[in-house]
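My questions will all concern the structure given below.
Every protein chain of the complex appears in place save one, which is left out.
After this line comes chain A, so read on.
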Amino acid sequence: MMKRLATMTAACALTAVAATAEEVRVYNWSDYIDESLLEKFEQETGIDLVYDVFDSNEVLETKMLAGGSGYDVVVPTGTFLQRQISAGAFQKLDKSKLPNLENMWDVIADRTSKYDPGNEYSINYMWGTTGLGVNEPKVREILGEDAPVTSWDLIFKPENAEKLAECGIHMLDAPAEMIPAALNYMGEDPDSHDPDVIARAEEVLMPIRPHIQKFHSSEYINALANGEICLAVGWSGDVLQARDRAAEADNGVEISYYAPDEGAQMWFDQMAIPVDAPNPEGAHVFLNFIMDAQNMATASNYVYYANGNEASQEFLAEDVIGDPAIYPTPAAMDNTFTTTPYPVRVQRVVTRLWTKIKSGT
């Protein structure tokens, strides 16, 4: 009896120890960090890091709205962040615990305050544009030397899409980005919330849908790099990661990224702390760690996305800070547009249109 009691006490003591070992749970986009940073965080702070990934804002949002996700730090895109803030999903940041806030870049903070007024709830992690990932030699081989690789014509003109279908086209499975892109191409307001205007996006997207091999938001990185496809509508840094993977594999595939001439959507991925985070204290430690100039530069150098951290810029590699596909020139920045969240009824129209485009019904 005594012995049994002793083992039980030992077992209880063990669980107690396990419970006190501090843990931070982070839920971020896939392929979106240099993993050496995760180890560095654990070594510097002694906090255990649980790092999970997702590839769609919709999945994250459902977890946030359901509550009890168990995550301490999540990374929604600006429009989604704005809606989740109004649903009461996040807690205000305690800025006294974030001394590295001084590193942040006012140009980006100014733009993100559109979604999070005063940046009360979030910090910018990365930002980028939605544009074209092109296997240039292949595309020029099919369409000729004067292929419009820097224009939405490349995919939105049915005759181009039809010819390129044989080497494979992927499109983001993200209606909140593809429909604004189509509207912008037509000369309509990309941020329109008018169902009649949104419906017109069908005129651009429907004729090209038979030529799209897959609607997916993460597979295109590998597909571009392996040469399985020659065109993808994708996110800037993801396409550049594909470019590097292809170069590493030395398989003769050459990928370029273009934010199209007609204008590209600019988006901001923001780190925020859920209102029911189990360890908000640790979440602040993580945010402050990420905002360190060196750490943020390490992340950007690895994922090829621009960040909202001005102090990090001196540590950025030349092929990051010097690449206009990552850090656009001020003129190119002016040629971007942003969107705002759809109200529920309009969201239904957008989703229905997207289902129609994806399935043809």
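Heads up, the rule we're going with is that a contact is a pair of C-beta atoms (placed from the backbone, for glycine too) under 8 Å apart; a residue touches a chain by one contact, two chains touch by 3 or more; residues count from 1.
We take it that contacts and distances are computed from a predicted model.
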{"item": "Undepicted complex member, UniProt protein name, chosen from \"Polyketide cyclase / dehydrase and lipid transport\", \"Hydantoinase B/oxoprolinase family protein\", \"Sulfite reductase (NADPH) hemoprotein beta-component\" or \"ABC transporter permease subunit\"", "value": "\"ABC transporter permease subunit\""}
{"item": "Listed residues A:Lys40, A:Lys157, A:Arg200 or A:Lys214, member touching the removed chain", "value": "A:Lys214"}
{"item": "Given A:Glu136, A:Glu228 or A:Glu281, the one touching the chain that is not displayed", "value": "A:Glu228"}
{"item": "Residue touching the undisplayed chain, where the options are A:Ala89, A:Leu154, A:Val285 or A:Ala325", "value": "A:Ala89"}
{"item": "Positions on chain A where the hidden chain makes contact", "value": "56, 58-59, 61-62, 64-67, 83, 86-89, 175, 209, 212-215, 226, 228, 275, 344, 347-348, 351-352, 354-355, 358-361"}
